[in-house]
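For this depiction, one protein chain was excluded, whereas all remaining protein chains were kept in their positions.
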Amino acid sequence: MIFRQKEIIVKAPKRGFFLITDKILSSIDISDINTGMMNLFLKHTSASLTINENASPDVRVDMEMISSKLVPDGYDYNHSLEGPDDMPAHFKSSMFGVSLNIPITNGMLNLGTWQGIYLNEHRDYPTNRKIVISVWGV
Amino acid sequence: MIFRQKEIIVKAPKRGFFLITDKILSSIDISDINTGMMNLFLKHTSASLTINENASPDVRVDMEMISSKLVPDGYDYNHSLEGPDDMPAHFKSSMFGVSLNIPITNGMLNLGTWQGIYLNEHRDYPTNRKIVISVWGV
Partner (left out) sequence: MIFRQKEIIVKAPKRGFFLITDKILSSIDISDINTGMMNLFLKHTSASLTINENASPDVRVDMEMISSKLVPDGYDYNHSLEGPDDMPAHFKSSMFGVSLNIPITNGMLNLGTWQGIYLNEHRDYPTNRKIVISVWGV
């Protein structure tokens, strides 16, 4: 039974959705896990993680557009002290989630052909974001 | 420590939300796991998995209605080459997620009385969808 963890830091270039698959894969060794799982856990409440299309950049632009249309900045929120983008960022964080589980098979992440791992930065001014990577298996 | 994985293929009869609990249960043996977990991972970006009501079919009809009202087809998306239902399908895939974790207790999935596992097909023309089933425990 293998169980290992590593904490990494990622930072989005701006508000929006960004591919971090390569960053994750280069941060931890899973080549010795034949059958297992990887968990990615983002330690923040105004950003999120998701899995989506790894090819067309248009998809990432539209993810931002749709999510900010559903939960607009500057609406009449109670929680507004940290800026008009703060409460929508909290909501989006819970809508997409901060924790991903992906199977490991034959020493590799078992993602679909078109799947990539996204960091979703929901604040206007990105900051460093911590991700705990956990892998376990046999 | 038991750790096993299996990949299965499911296909929805049409766009919408469909119960696949029985299909999952008949695809992998968990009777020898006393305390454990099951992960279901859908290897696609325009469909999703969720857990919801296993009795009333009305709930599944309304899940489709509400999600397509929130993220309508044919809106002015940047990503539109693959049809008006494609970008909404990507968004819904991230809203619901593609990875489910369910506890295993005494050799059985520990779902609530009214819980069932749904395959959510967000495209107009369903295709084969791969799900990796992982189970682990003692």
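Note that the chains are named A and B in the order they appear, and that numbering of residues resets to 1 at the start of each chain.
Please note the rule applied: contacts are C-beta pairs under 8 Å (C-beta built on N, C-alpha and C of every residue); 3 or more make two chains touch, one makes a residue touch a chain.
Here the structure is a predicted model, which means the values were calculated and not measured.
Of the listed residues A:T35, A:T50 or A:S93, the one in contact with the hidden chain in the full complex is A:S93. Where chain B meets the omitted chain, the residues involved are 1, 35-37, 50-53, 56, 58-59, 61-63, 65-67, 70, 95-97, 100-103, 105, 110-115, 118, 136-138.
Within the complete assembly, residues 1, 3-5, 39, 41-45, 70-71, 77-79, 87, 90-91, 93-95, 97-99, 101, 130, 132, 134, 136 of chain A touch the chain that is not shown.
Following the convention adopted for this analysis, only the chains that are shown with their structure count from here on.
The distance from the centre of chain A to the centre of chain B, each centre being the mean of the chain's C-alpha atoms, comes to 20 Å.
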